[in-house]
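FYI, not all chains are in this one, though none of them got moved.
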């Protein structure tokens, strides 16, 4: 089918290619003239598509996305449909849906996983929206998903797709942290000759065999003991939001929270918490404290 | 090659079968007359094997294992070799090795993973011991491991095999907890129509695709929403030991620790911690506290 | 000075009494006819006070408070001032301030601590609002606070009082949990003859001497080993909000988060997390799982 694609960064571009390989007609737009865009404005994109239009938006959450939604709400009309495939917070999907439905425009939110591997292997897709709207974009979803029985779920109404993806990312953080802690212990222990060898061996026959373990094995192959990688990691929002919602639901998520905190800590120089602890030790114990 | 197998429970029996299918001659012994043992005493087992003997011990750690090692140290002689394939604490391997080496008996410790799936698919094997002893049992290890490049590592000297397995189990706990927390949030949220469907969809194309996710999917297929399973989980020691050793190494393992604590908490009725919190709330806030 | 007091539950009533003892003229109102209210409607309260009025609102956060604020915004006028002394989320103070300032009504938010002990010993007060508004209510604040140098702070603009109280409560949760964990370990260990005696001894000369320790000592005195208290504890919102804001600020709060999760866990029967862990153990290890 025909589809517009807004945002031709790494993810959007790969998706557009997979859709074209699948026989769909994709009209691409990006704000950057250096992208391989087909049209040079949102207006041109809208004009290039036959109504009722379907447009996939692959734009960073927050201001860039809000601005795109606002502009599209003015350019599109009754019966058109926007698919938000980015990492939007589920609470914002509700806002966007309200804005758009006032003009008769539909919204489907899609959480997508698999990063740079999706172009070839397909993307795990978690979809939120009305049955009608989700049915309408099945051809698109089926081209993007991996082959086989899995990789696509209609998770619920508006926001459910991003909600499911948010939880997926929380699990991802927890799994990565578990692998990381295990590796760090192997590296620190005198018992283990070579931590990398142990990790490699786990790729088959172990209970923890997983794609993440395979990726760690790849990384260790390229850079033994990860000696060229800095001990810092960013976080991208979804897991923070997940923990925030779990707090409200009353569901403790201690392992996933530990994973987020480890990343946040790695970004903090000279943490105020440890200043307090150090100052207190000095006050009651006369323990020396390193001055800046 | 020829090998004795002591302990014919689920794990030991499966391993004996896999070894026999691989062309080895296995003489099995178990304390229970109801097992399918080949001989009815340790002495008979030793007599049935040609020196220098190799005996795989698959007996619960702690007293049963200690007793077996002590008896074997009296029955075996110079050049014989014991393989401890159970879930022994790595610190105890050192003790056992000392006892045995005084008689010229070797020890190789092997951590094994894959549970009930190993019979058919092979076991991930983590091996500790001297190069010479580990070389000697290669035919056995190659039959037990999965096909392909992975699933076997000589992790280091005595204790290293159980150490690596201990870390493997720590990671396993962390990954399971991450999956569990994600599932619990999906179940609790009004956004998600059916948590089970979302989990199924992740089996392909997602970053968290893994054997554990496949197993969860199987379990959900058999028992939707796990409604027939009690919300309690045991722990089996290795992860506790891993955290203990990480504490000494100065390596924080917060996600894995969270996983262990969640299991321990699930076993405690009426925890003293919450009694204290509740009593304090009553003292300063007059908050009512439920009496037993 | 003259002040209205809305909400005559335990906290509001105690405060009204402390204010009267301090020489202020308090007009009290509560929705319940069984309270010792002076007037029987908000309108009557407003009529009983001379303009420009000052009204202390001590009403549960959420709907009761929102409704009270809305009604007062219609009854009060330019120059009047509302003090919200409840446990309101700091983000809602902003909303309320906006509603009220449209009518020329001021808002000061005050976090109050010390629970049932404040009547006699004074309340720790954390205050948010404009310099002008906070200055205006100094006589009230000075009567309510404890004697001496401490117990009162103008923490910042609108919302800062409740923000500071929220953080106070987070610390409180963390301290209580630390005491609780220590007590639970003492109770469980064979080394300790009587955990209660040990706790009592810490009241002087120890680094952990604190009001909470004194309260625990009182509770243990009344109910040795807390044998009549159930091992469950509620949470009241502030700590959850604090963790939520810390997540956004990128400041890890692992000990306080652990304290909240322990309380939340104590409220959950048959947790879905442990169902998942148990189901997985069964899938890969054939471990038996208790059915409901």
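Per-chain residue numbering starts at 1, and chain names A, B and C are given in the order in which the chains are listed.
Methods note: a residue touches a chain if its C-beta (ideal position, glycine included) is under 8 Å from a C-beta of that chain, and two chains touch if they have at least 3 such contacts.
Just so it is clear, the model here is predicted, and its values are computed rather than measured.
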Oligomeric state of the whole complex, in copies, if 3 are shown: 4
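Everything that follows uses one rule, which is that only the chains that are shown with their structure count from here on.
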Chain contact graph, described as a line, ring, star, complete graph or other shape: complete
Central chain of the complex, centres being mean CA coordinates: A
Chain A onto chain C, rotation angle from CA fit, given as a multiple of 5 degrees: 180
Distance-maximising chain from chain B - centres being C-alpha averages: C
Shared interface numbering between chain B and chain A [over half = same, under half = different]: same
Inter-centroid spacing, chain C versus chain B (mean Cα positions, whole Å): 46
Gap in Å, rounded to a whole number, between the CA centres of chain C and chain A: 37
Whole-Å separation of chain centres (CA-atom averages), chain A against chain B: 34
For chain C, residues that touch 2 or more chains besides their own: 254, 265, 268, 272-273, 284
Chain A to chain B touching residues, read off their complex: 90, 113-115, 118, 121-126, 128, 145-157, 159-160, 163-164, 167-168, 170-175, 177-179, 181-182, 184-186, 188-189, 191-193, 197-198, 200-213, 242, 245-246, 249-259, 261-262
Chain A to chain C touching residues, read off their complex: 207, 240, 243-244, 247-248, 250-254, 257-258, 260-261, 264-265, 267-268, 272-273, 284
Of all residues in chain B, those that touch chain C in their complex: 10, 114-117, 176-177, 179-181, 183-184, 187-188, 211-212, 215-216, 218-220, 223, 226-234, 254, 262-263, 265-266, 268-287, 289-292
